[in-house]
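In this view, the complex is presented without one of its protein chains, the others remaining in place.
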Amino acid sequence: MTQVLIDGLFLGCVYALIALGYSMVYGIIKLLNFAHGDIFMFGAMIAFTMLTAVPGLQSAGIVAVFGVLILSMFLTGGTGVLIEAVAYKPLRSAPRLSLLITAVGMSFVLEYGVKQFWGSKSITWPQWAQMGAGSIPIFDGTITISRLVLMAVSIALMVGLGFYINGTRQGRAMRAIALDQRASTLMGVDVNRTISLVFFIGSALAGAAGVMFGMYYGAIGFMMGFLLGLKAFTAAVIGGIGNMYGAMLGGLTLGLIERTTVYFCNGDDSWKDVVSFGLLILFLTLRPTGILGDRVVERM
Amino acid sequence: MSETPRDTLLEVRDLVLRFGGVVAVDGLNMSVHAGEIVSVIGPNGAGKTSAFNCISGFYRANSGSIRFLGQSILRRQPSTITKMGMARTFQNLRLFKEMSILDNVKTGAHYRMKQHWFDALLHTPAYGKSERECEDDARYWLDFVGFKGDTSMYVTALPYGEQRRVEIARALMTKPRVLMLDEPAAGLNHSEKQGLIELIRRIQALGISIVLIEHDMGLVMDISERIIVLNYGKEIADGTPDEIRNDPLVVEAYLGTDEDEEDAE
Amino acid sequence: MTNSWTKKALALCAAMAAATLSLTACGGSSDTLKIGMAIPTSGENAMYGEYMIKGAQLAVDEINAAGGLLGKQLEIKTSDSACEAGQATSAANDLVTEEIVVSMGGYCSGATLPTIDIFSKANIPMIIPAANSNSLVETPRDNVFLVNGVGSDQAKMGYDWTQKNGYKSLLVIDDKTDYSVGVSTYYQQFAKEAGATIDSISLNPKEKDFSGQVAEILKHDSFYFTGYAEAAGLLIKQSLEAGYSGGILVADGSVDVLTGSTVGQPKASEVIYGTFSVTPDMIDDGGAFISTYKAKFGNEEPGPYVIQTYDSVKLWAQAVTEAGSVEMDAVDAVLHKIEYDGLTGPISFNADGSRKKSPFVIVKVSEDNTFKLFDDMAS
Partner (left out) sequence: MASATIAPALKQPAWTNDRNVLRVLAIVFVVFVYVLPLIDDSTKTMDFMTKAMIYVFLGMGLNVVVGYAGLLDLGYIAFYAIGAYTCGILTQAFHIPQWAAVPGVVVACIIAGIIIGGPTLRLRSDYLAIVTLGFGEIIRVTARNLTIDAPDGSPMVRGPSGMANIEQWSFGGWSFTDGLNIGGMFIREQVIFYYFVTTIALVLGVFGISRLANGRLGRAWKAVRDDEDAAEAMGINTYTTKITAYIIGAVWAGLAGQLSATQQLSIAPTSFEFLFSALILMAVVIGGMGSTPGVVLGAMFVSLVPNLLRNYEWAENRYLYFGILLVVVMLFRPKGFWPATDILPWSSEKIHKWLTARKAAKAGKDLIATEEDTYE
């Protein structure tokens, strides 16, 4: 049974990392960034290209892999900022509907743009860049070192983000904009720069999740962002959209729930997605602000 | 007029509304009688619009009672309250931007139109009749409020004053017994204000009682039969314009220390 | 005023009608015999579509070089089915309008099924090189012929292999696609008839994390995965990581370089077996075929279903020469009785159009991740 928990926690970490991006972007400009799942996939693609294109990287082993992880986080972050500047900023005052539809358009552009360059077939992560397969037994389950390392990295990223948001000046600016954009401008907060910063951080985290996903599972494809993005959004909503710790909690909860459903249908995971989306609809109707989200009174 | 002038249509008892820690409305008591023009005044943040939104069903009051035509409307949907005969306009002019002026006003008649979706689909006689009636009604009220332009234009094409009149016409389309106007004079120039006063009088002549939230003292003193003054969510005065003009409490609430008279104009 | 307007509008329509009429008049029947192929050229399965076109092109070039068929040259017309029913019916109707005389397409069974009705109504015989789900031959039609072995033959071969290796508790995993569920149901049938214990689960090919399935695999001493290569690689890799050491068998959908490369060498070439129909390198004069293939398409290995499509074109050509015309009924009659010795072995058809004795063999992943012949289970 512990194996199910370990698998759940690992999957939860991947969901949480992506969900953070959703929550941050939603918190600040109330936009559901449909393209966020695809930014996760884009991060994996960039890292893959770097790993295969740069000759001699193989010799550097693990150090190179983490170097590529950091670099692709920056590049994916940059892509996120670019997308925000090109597609979302001009529409900031437009009605909600057009902003959402642009996000759907951007997710198509990312998915089928990547398909154009990286092809439609599944791509195998270079062997040497995949984490070692050694494993440590815990109770009656086993956890491979690679999962342990990846979970440690994701938790470190999440905790780091927590300090950043609550501790630093830009963090405070982000929280201010989330509450009232116009008031923050009056207080001298450069709204555009901060929003770009939020997109940068959100996309960088999704990029990290993408690289880790490639490292562990060893296969990436142009469509992997769609389903995982949807699941990550479900996690963000369950935890409390707009709330950082909510995204983390939501991610872990969803990961565990999915793994336990599969365990109880003994391995048959055809109904797993139905359970996750059922959960999403349940939360959105009964408690739209999620577990940690505070009930916000909608003023006229 | 069916009701005697003194018949109370709307009665608010100890209304309390809280947003988290902030008490917006603190035990408000007020009433509106048939065919009467009542103004609600008070400094900014006195809770006028909050009370207004409570009465029209947009906010859920924490406690107290609101009775309209003898029924409690505390927990009712705004659309039900409108059907019962209480229409309202908005402080910052909320017309339907992507609809023509005529359609804007026609939506006012939505709840009383005898037209099902299959009537529209099959263009049955009922459809034709109800549309014609609704259109005539709309044109009547547009004419009533003095709108002369082309009604097929979009509302955004109109100057501010005209848009105000269309919003009032739209509210009148719902055949209200009580019409609540939220700062109708805001942003109007002097001549438009005179037109507004004359319009409000004509509306009252139809037997519709009017509740007015307004900052323009001149207009308030000129037109209201009764004035209720709010401060920090409580009513501190309720009487005729003359009583209010000299009530020390009101002067102090508005102007703070003792100022000379003409400031109050 | 308006009635003058309606007159003007109708005049405009008449003019437009005349214009388009002249356009379509120039169609006419050209002098080539057109072979239609409704196959995926977009989406995840685009690669398999391209392999099938190459196989057909090889056969067509050979026939044209030898003077064509009934005095006419052959020409291939393709239309994208994208493995989806809606697109497939559009592709079929597109090809019917192109006046094709035979349909040589069909990779995904789900997309091929609705095209059968369209081609039959247009009196066009269908020789399907790849799609092999039993639902294709369920409603009896005499113009449908499956060159690729039907699910039951492959499942039988898979079951024989498990018995040969003495595996006791069996597991079959499908990926909820039409073809893979077909093979899985037959596999379970053979196992139950023989009284063996067998469980069956499925996975979602879009998913990447199969820890649920791996937990089930660990409870069995062998598993047979009937889905496509993308999921096969991940499933095998994760079960090996979890310490699984039992038998690993994949169906022909996963017999692809991707399976081995995802699992990674040297592990892949030790443990992964597959059931597959014959490939060029397995047949005796295969070398010649492979060299002509490489000469034409650059030195890439001939992928899956190349020789099945090659055989289909050659088979059809022989049937047409025997029948003396491309007429559907004549060609069907010949095809039902035909005994053709193709690259994929002797080809003859049952009454319902499925292939009689379809040769499946056991293949194994080699060092370069391609599947090589391991055991033809002849013994």
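All chains are identified by letter, namely A, B and C, in their written order; residue positions are counted from 1 within each chain.
What we mean here is this: a residue touches a chain if its C-beta (ideal position, glycine included) is under 8 Å from a C-beta of that chain, and two chains touch if they have at least 3 such contacts.
Model, not experiment: these values are computed from the prediction.
Student: Identify the visible chains that the left-out chain touches across the whole complex.
Tutor: When the full complex is considered, the omitted chain touches A, B, C.
Student: So which of A:Val109, A:Leu148 or A:Leu256 would be touching the chain we can't see?
Tutor: A:Val109
Student: Which one, A:Thr2, A:Ser98 or A:Gln127, makes contact with the chain that was left out?
Tutor: Here the residue in touch with the unshown chain is A:Ser98.
Student: Looking beyond the chains shown, say which of C:Thr78, C:Thr275 or C:Thr344 touches the absent one.
Tutor: That would be C:Thr78, which touches the missing chain.
Student: On chain A, where is the contact patch with the chain that was removed from view?
Tutor: 30-32, 86-87, 90-91, 94-98, 100-102, 104-113, 115-116, 226, 230, 233-234, 237, 270-271, 273-274, 277-278, 280-281, 284-285, 288, 300
Student: Which parts of chain B face the unshown chain closely enough to count as touching?
Tutor: 56-58, 77-80, 82-83, 87-88, 90, 94-99, 103, 106-108, 110-111, 113, 115, 117, 119-121, 123, 127, 130-131, 134, 154, 170-171, 173-174
Student: Please give every residue of chain C in contact with the chain that is not shown.
Tutor: Touch with the absent chain occurs at residues 1-2, 5-6, 8-10, 12-13, 16-17, 20-21, 23-24, 41-42, 46, 78-80, 83-87, 89-91, 93-94, 96-98, 109-111, 113-114, 117-118, 121-122, 133, 135, 138-139, 176-178, 181-182.
One rule holds in what follows: only the chains that are shown with their structure count from here on.
Student: Looking at every pair of chains, which two share the most C-beta contact pairs?
Tutor: A-C
Student: Quick check on this structure: which chain has its C-alpha centroid closest to the centroid of all protein C-alpha atoms?
Tutor: Chain nearest the overall C-alpha centroid, as shown: A.
Student: Using mean CA coordinates as chain centres, what's the chain B-chain C distance in Å?
Tutor: Whole-Å distance between the two chain centres: 72.
Student: Between chain A and chain B, what is the gap in Å from one C-alpha centre to the other?
Tutor: The mean C-alpha positions of chain A and chain B differ by 49 Å.
Student: If you average the Cα atoms of chain A and of chain C to get two centres, how far apart are those centres in Å?
Tutor: The answer is 38 Å.
Student: Which positions in chain C are in touch with at least two other chains?
Tutor: none
Student: Which chain B residues touch at least two other chains?
Tutor: None at all.
Student: In their complex, what parts of chain A are in touch with chain C?
Tutor: Chain A residues touching chain C: 3-4, 7, 11, 120-122, 124, 127, 130, 133, 135, 142, 144, 213, 217-219, 221, 223-224, 226-227, 259, 262-263, 266-270, 272-273.
Student: Which part of chain C faces chain A closely enough to touch in the complex?
Tutor: Interface residues on the chain C side: 42-44, 46-47, 176, 201-204, 206-213, 215-216, 229-230, 233-234, 237, 241-243, 258, 261-262, 264-265.
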